[in-house]
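Let me give you the structure first, and then I'll get to my questions.
All protein chains of the complex are present and in place, except for one that has been dropped.
Our next item is chain A:
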């Protein structure tokens, strides 16, 4: 990591005034997301996961950082690359793995799979298989909060690819004219499936699009969790105090391919290596915590062990669970 990057984080850790407990919990959640995803790769290779899945390794800081300022009552909408968002919002890992294995103990009773994990009880309104679909849904959830005076804020996660969908533009406009309590959080991981954002838009940053709708926007380093926390906290506060939506563009990188079938021909191995080596969000956060005496190497090793154990337990839970019975094919279509 460059000294410049370290400097920013060291400054922020003092400025944000975070509790040791919170910092450790966030470190743990980031590790947990990575272990979760690494484990899925193995399960997939073993033929235990059906269909496809979209891994978020390398994007742990955006998920955990953006969810940090949210309360349990606040809501998120997520994407096809949503495992990290779910874990960061408090969704149960056991039920997530069970869903990925298609078991009846999974969040969707085995009917949704990776792209439809949702947990209303912790404010997770669901991953979504349609790019940009979470934005209008989140806008509606924010309208409920405003109309019923419920006080909650909605944070919509979406990728850079979603910002060329009409639903992105229409939702930003609608949320702005209605002054809704919502944060539009773009994880710009540089690629929509294979399409590089540079080839798909003719603008320097996605954040400039906020200006078209009168929405304050900024571009941040999405691999620095402290910068994510700072920007999201301000946006959530703005929303909570009836000051309307914010657009955040968090720059990050998708380590894996789009899905399991992706041979990654559209980018170089050198580019991937560089991001992994010098811009790993977990390593960066760990360094800051070590340098500021928040945790020790031993603590980190312990967090790592604990996460591995939690994932092992989740896999065990999922593998020992039953498959749904065939008669559930026709249930839950209508209320």
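Please note the rule applied: contacts are C-beta pairs under 8 Å (C-beta built on N, C-alpha and C of every residue); 3 or more make two chains touch, one makes a residue touch a chain; residues count from 1.
Keep in mind that, in the parts below, contacts and distances are computed from a predicted model.
Going by its UniProt record, the hidden chain of the complex is named "Pyruvate dehydrogenase E1 component beta subunit" among "Predicted lipid carrier protein YhbT, contains SCP2 domain", "Pyruvate dehydrogenase E1 component beta subunit", "Alkaline phosphatase synthesis transcriptional regulatory protein" or "Sugar ABC transporter ATP-binding protein". Of the candidate positions A:125, A:247 or A:294, contact with the hidden chain is made by A:125. Only one of A:106, A:161 or A:181 touches the chain withheld from this view, namely A:106. Across the interface with the omitted chain, chain A contributes residues 75, 77, 106-112, 116, 118-120, 125-126, 128-130, 133, 135-145, 147-148, 166-167, 170-171, 173-174, 177, 331-335.
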